[in-house]
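The other protein chains are all here in position, but one chain of the complex has been omitted.
As written, the chains take the letters A and B, and residue 1 is the first residue of each chain.
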Amino acid sequence: MKLILAVVQDQDSNRLSAQLVKHNFRATKLASTGGFLKSGNTTFIIGTEDIRVDKCLQIIKENCQSRDQLVAPVSPMGGNADSYVPYPVEVAVGGATVFVLPIEHFHHF
Amino acid sequence: MKLILAVVQDQDSNRLSAQLVKHNFRATKLASTGGFLKSGNTTFIIGTEDIRVDKCLQIIKENCQSRDQLVAPVSPMGGNADSYVPYPVEVAVGGATVFVLPIEHFHHF
Partner (left out) sequence: MKLILAVVQDQDSNRLSAQLVKHNFRATKLASTGGFLKSGNTTFIIGTEDIRVDKCLQIIKENCQSRDQLVAPVSPMGGNADSYVPYPVEVAVGGATVFVLPIEHFHHF
């Protein structure tokens, strides 16, 4: 058994949850903030057999990998017209920080 | 030293806290959701000497073990009379998912 601790951005959290359930992984979610990822994030605790660790990492990568996203310009409200960008810009979103930890015992009561 | 990570249902959380304190275990609680257990749940982080791991697991088992509970029927409100069950039904409550992790160092500052 291994314990997988995955910190992912909130925007990827629901999609990752659904895919983990679909592939029979059981996860607990903790609300977390800052640090590894800039905006709000969620920490997943996933227990799994050694043989399924790679499959779990693949699912996390597919659903949370850091990627560029085109963000439509937002009209400036008030006097901030100096910083107004009138065309879509690429911003990096997503990303996951994942720790795989050894487990000495696993119990389900 | 070992780190015990226990995910338990919210309804068992206070009783488990009290029993851990009574037996001199120190725990930190994290609010968590979904996955391992259906409803709201709490993740306990417990640090303990190797020799007391079994005692801690026993306390978790005694206070959180999955069990059937008789739930009194709820009178149907509105048109849902089709699914109304006029006698108490058994539902599974409780349950705990527990990971015992090795610790390389433990510090208290």
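List of remarks:
Note that in this section a residue touches a chain if its C-beta (ideal position, glycine included) is under 8 Å from a C-beta of that chain, and two chains touch if they have at least 3 such contacts.
Since the model is a prediction, treat every value here as computed from it, not as a measurement.
What chain A contributes to its contact with the hidden chain is residues 2, 5, 7, 30-37, 41, 43, 53, 57, 60-61, 64-66, 95-102. With the whole complex as reference, residues 1, 3, 17, 20-21, 26-31, 45, 47, 101-109 of chain B touch the missing chain.
Throughout what follows, only the chains that are shown with their structure count from here on.
Separating the centre of chain A from that of chain B, both taken as means of CA atoms, is a distance of 26 Å.
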